[in-house]
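With one protein chain removed, the remaining protein chains of the complex are shown where they sit.
Presenting chain A:
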């Protein structure tokens, strides 16, 4: 063994840990698959929703209705923002898997021991993972939204719907989609670190982000029990997706930024708990 070729490398730092996590993330096929799938899902749903919008708008019944009552077309569900952002609710599941896997696959493979042997400051590893995931999620959601807009523009313009980028609410909903997915990936990283098992983490996240809101949605629409409504509006995804929604806030839901703050709060709590547990637990 030659001890000459390498100069003594300097100390471990955050920048280097970040670089290591970046290499780790992108040297796995699963990352390429999940990122690709997220973009495809966002664009696919936008395309589908645009097609439905055009069909509906062109149907004689609707046109007649709109002629009678001009408010219908303004208030309609088919505004361009809704079409472009519609994919988030499925994309969030893939993003959640990406976030959870970033840490659970280290535990399942034993890689985590090599990681912590190289970087004993475990919080630094968690922070680097978070940074890498946030950058990746911002990039993929911006690309997803841009592509969704590009492919749906021709379809929507045929029925006179277009994205108004000068509108504050539109911009908030578009930016909100990026923020929402970032919060989801952060929450997923926290849950993954706490649970350490891929299956358990993904089950928990799907239940939290997808199944619970569905169940409560049904409960809220069929009853008016107060505590059910309260729980419903504070569920992570129900609260968070308010920042993507446009139009007036229904009285049983939170306002957009308060809603997002609630989701972000869950993510912060999960990450802080993860950091505390990470320091104490054996690797």
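Here, a residue touches a chain if its C-beta (ideal position, glycine included) is under 8 Å from a C-beta of that chain, and two chains touch if they have at least 3 such contacts; residues count from 1.
Please note the rule applied: contacts and distances are computed from a predicted model.
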| item | value |
| --- | --- |
| Protein name (UniProt record) of the chain left out of view, among "Peptidase, M16 family", "Rod shape determining protein RodA", "ABC transporter ATP-binding protein" or "Zinc protease" | "ABC transporter ATP-binding protein" |
| Residue among A:27, A:64 or A:166 that touches the chain left out of view | A:27 |
| Full-complex contact with the absent chain, from A:12, A:135, A:228 or A:258 | A:12 |
| Residue of A:35, A:100, A:119 or A:209 touching the missing chain in the full complex | A:119 |
| Residues from chain A at the interface with the omitted partner, ascending | 1-3, 5-6, 8-12, 16-17, 19-21, 23-24, 27-30, 105-106, 109-121, 280, 282-283 |
